[in-house]
Structure formats: C-alpha cells, structure tokens
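All protein chains but one are shown in place.
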Amino acid sequence: MEQGKKQFRKERIDRGIYARSADIFAVSSWQEMTYLLLPRAVPVILLLAMPLILELTGNTYWAKVMVVLAILGIMAMSWDLLRIAGMFSLGQALFFGLGSYVSAALNHYFHWPIFLTIPVGTLGGALLGTVLLIGTLKLRGIYFAMVTLAFPLLLVRAIQATNFLGGTEGVATDAFPNYWVGAYVSMGALLVCFFGFRRLMNSDWGLVARAIGQDDIAVTASGINVFWRKVQVLFIASGAAAFAGTLITHLLMYAGLSSFSLDYSILPVASVVIGGSGNFAGALLGSAILTFATEALRALGPLRIALYSILMVIFALTVREGIFPYIERRYHQFERKAEII
Amino acid sequence: MSTSPVLQVEGITKNFGGVRAVDAVSFDVYSGDFLGIIGPNGAGKTTLLNLITGFLKPDTGKIFYQGKNITGWKPYKICELGVARTLQMVRPFYHLPAYKNIIIPLCSPRALKLSGSKYGERDDIALDYLEEVGFERDTAVPYKPAGILPHGYVKRLELARALAMQPELLILDELFSGMSMSEVASTMFVIEKLREKGITIIMVEHRVKELVRVANRLLLLNFGQKIVEGPPMDVVGSPEAIKAYLGTSEEVEQ
Partner (left out) sequence: MAGVIIFGLAKSLELALIAIGFSFVFGISGIANFAYGAFYLLGGFLAYIFFTSVGLPYWVAAIVSMIILFVIGALMYRFAVQRIRGAMLSEVIVTMGLGIFIIEMLRATGFIGHNRYLPAFIPGYIEIAGVGIENQRLMIIVIGLLLFLILWAVTRYTRIGLAFRAMSQDELTALSIGLNSNYLAMFSMGIGAVLAVIAALCIIPQGFLTVDGAYEVLIYALAVGVLGGLGSTVGIIVGAFILGYAQTITATLFSSQWVMVVTFLAIVLVLLIKPSGIFGKQKELEERV
C-alpha cells in the first residue's frame, strides 16, 4: 500500500432518475420531467421562434440563413440515416439535385404551383435516386460511396453539355408566397424530420436497419430480406434529401448545376462527423455549427470548404465521437474524483 | 413420421475456382430426423450448409424442401419456409444488448406471421427465447451488449436467434465449438426438447460423442464427398470413417 499522496481517479456516475419501458419514461417529479423534456424542447422552441424573432428585428438576411440551416440539417440527418444502415454516401447532392430539378421542371415548364412541386419533386427525386443506386446495394459499401460521388459530378457535366433543363444557366422558379410560409415550412420540416427519424430508428424497423449497418450477413441469417430493407432506407433518406432540394429551388427561385455541387455532398458529412453520428441530434448540432460558421466566415470565400474538409478529417482522426455525444454524456452523467483506496 | 422427405439434396456440387468444395452430394432428411454431419476440417460441411440455406448457389444439382425446389433461392425466402441456421463464425450484433439481438429475427416475415407480435411485445418474447436457451432471466445478462458476453453465452445467443424464427428445420453449424462440458450438456438438453416438439435437426459437429447419443442418422463428409451415411454406430465404426479421421494403417506406420 502506498503511503503519502492520495491518489484519485475520475469516476462517472449516471444521474439515475428514470426507468424506461418501451418508449415511456416513468418519472415521478416535475424536476425529472424537466430534466428529460428540456433538451428536446430547446431546439423546438429555438427553431420555431427564430424566424419570428429575426423578422421582427428586421434581420431578413439571417432569416434566410435559418432556411439554409433547415436544408443542411435535413441533408445531414438523411446522410446519417444512410450511414446507420451501412450505406456510406458521398453524394447527398445527387438526391438534392434530383429533387431540385424535378420540382423546378414541374414549376417552370408545366407551371405547377409550389404546394404540388414540392411533394412531387421529393417523390421523384427519391425514386430516381433509389433506382440509380439500387445496383450498388448488393456490393460492398465502398461501391455505394464511389458511385454516389461520381453520379452528381457526371450529371453536372451531362447537363452542361446537352443544355438539358436550362443547361449551364438553369431554370427560374417561383418563390414561396411569402416569407412566413418559406420559413415555417422549412423549420417544420426540419423538426418533423428530426423527431420522425428518431422515432423511426427507435422502432424495430430501425433496429433491423441498424443491425444491417453492423453485420448484414447475420441479419440475412435471421430471415430478413436485407436488400429490400436497404432499398427502403435509401428511399426514405433520398426522399428527405430531395425534399431539401425542392426547398432550395423555391428559396433561391432558381435551379441549376449548383444543386449538384460537391458542397452539398460534403457539408452533411462534415456536419455529422463534427456533431456526432447515430442519434440525429449530432447531425442537427453539426449542421447548425457549420451553417453559422459559413455565414460568419463569408470573407474567406472558397477557402471555407477547405476548412470544413480539414476539420472533418481532424475530427474523424481524433475526436471521432463528435460533439453531441460529449455533451450528452456530461448531461446524463457527472464526473467526480474518487479516492483510490 | 411422414413418408416423403422434408429435405432432398440431389447431386449438388460447388466449385471455388479450381477447388471442388462439395462434390455431387445427395441425401434425404425425413421429418423428425436428427441428422449429424461429421467430417474432418475442410471437408466441405459448412459449404454444404451454405448451399442448403441459400447463402451459396450450387453449380449443379437440386435441393427440395417440403417438395418445393429451393435451388438458388435467396436465404430469406428459404427462412420463410421454416428453415433456420446458426452461423459457424458467430456474429452477434456487438453493440446491441443481447435481447435486442433476438428482436431482429422476430421481425422476419415468418416470425411476424406466426407470432403476430407488435412493437413493445417483442422485448418479452426475446427474453423468453433467451431463457429457453439458458440465459438466467432476472439477471442483467440479457441486457448486456452482446459483444462482452462470454463465448458460451454468445453461442447460445446464436441458437436463440435461430429459434426465434420458429423453424421446422433447424440447421446447427458447429454450435458446440468453444463451449465447456456443462454448457454442451445443457444446450444438448435444449436441443433434445426441440426434437420432442417435432423439429427436424441437422447438426454439423466435431464432438462426435454427443452426436452419436442423440442423432438417428449420421453422414460422413470428406473432400466434399459423401463417404458414408447411416445409423450413428455404423458410420462411426466404418472403415471409411476411421480412414478419414485417422488415416489407414500404412499411413500411420509411415
């Protein structure tokens, strides 16, 4: 036994307050209920209130940023969903661009109103994206990454060359009828996506999807049609990203080659790597960080994407968990020094 | 016992490049049988199981289950008919709690149809299956992540996974490897109970002693070929079996 100096070690203790069955928390006091509800309520309140606050204070520029946040957030969550099921996408821009172009074409050439182009654009983008990638689902995950990377870049050049759908100039589209519709459709969609995806992944359907991401052979041996489940996940994720694409079309009043740009593929990945993967809250947090960073660092111009990519690499090599799991841990546990006896 | 076989394997062959892993193997399994498949390492036993369960497509030959031609069917479709298998290289879902590992097969179409379970009910059903294979129910063990369980538990988890699909034909691939004597005994007890329920069992094993006691037929495989088939004691004592495992007396003398 060592005499003299006391030795300490760090100890993590759960703030044990709840029992859980299925999806109901058994709580017994207001204090406990606040503890649980607060983290969920904060983003909801913030996101729903911000457009109002910004408009009233005349900050219409930052209001547009909120919509961008919604778009990036949805893209990040869509990427995370694919990742959880074992599909690593380097091309969210593919679904984004497809959704953007489908809704733009319907709006520009056929004069469909926004409340139609958005859902149909979402569905169209999801279908096209799924069909294009369906062949890679039977291969190793890396093929999915490669093909998702190549397709948007190829499509850009194909559209450029053939002047299809407006070619290099793109097509003009209608804007949202007014600011409020745009802002609250975006915020609402973001929240629906967030809570919806979480609910989905907590269900048994989601459990199977998660298992596929870990070990698809074992899932096959358990009698599940893994290919079909992957198709379903792909459809949902690509639908979310396509929806984001339809939003940007009507936000910018324009759809063009930039919809397929690499930025839209990389930013969601960077968001999730920085924010933390697996529970969608990290995706939301990471996309919030990057959205505001993008605005704050506007002066840097094209250097920004270099910054995000190197940040992404650093996080992937070192911190790996992401920021949100760290925050979550500190919230649910507390550390103290315990004496080693 | 019915008169027509539950499983008919006819002349299936599988080549990997230049290697013939399974060579024109044929046999029948009748309802309620307990067929043991034995043979030295590399004999092609696991490849044979992979062929029967759809993980591999045979190059030639046919496979019939309950009269249906299932040659070339995908694994999940074969599972739907009531065939379940354990994997030789056990792969639990490491980060998921043990009982959640069982929920996944409970979500297979067959299990859903037969049990009619809903979300929330499956947790208890999963725990029931774990109890059936020997996980002590009221302890923390079923809730631990599968990755930290000791090997014997992991193997029994694998068995529970197969059982959760409510199979009529259960195929076990070296289930006992790495298990202690007491674990083998208790697991064998579970398997015998399954047999009493009328489930047909095919078991690939190296521990021939246990097999001989419970199996009603044995099949010896070597170099991908069926060497001997018949009642256990006949197969074990046959000259071919001795040659396969120990070599002939000339080889031994050398």
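Read from first to last, the chains carry the letters A and B; within each, the first residue is number 1.
Criterion: contacts are C-beta pairs under 8 Å (C-beta built on N, C-alpha and C of every residue); 3 or more make two chains touch, one makes a residue touch a chain.
From a predicted model like this one, the values you see are computed outputs, not experimental measurements.
Note that of A:L165, A:A211, A:I266 or A:A288, the residue touching the chain absent from this view is A:I266. Of the listed residues A:L52, A:V65, A:L127 or A:A145, the one in contact with the hidden chain in the full complex is A:A145.
Of the candidate positions A:L52, A:V65, A:L123 or A:L153, contact with the hidden chain is made by A:L153.
Within chain A, the residues in touch with the undisplayed chain are 83, 88, 90, 132-136, 138-143, 145-147, 149-151, 153-155, 157-158, 160-163, 217, 262, 266, 269-270, 273, 301-303, 305-306, 309-310, 312-313, 316-317, 320.
Throughout what follows, only the chains that are shown with their structure count from here on.
The touching residues of chain A, counted against chain B in their complex, run 22, 203-205, 207-208, 210-211, 214-215, 217-226. The touching residues of chain B, when paired with chain A in their complex, are 53, 55, 74-76, 79-80, 84-87, 91-96, 100, 103-111, 119-120, 122-123, 161, 164-165.
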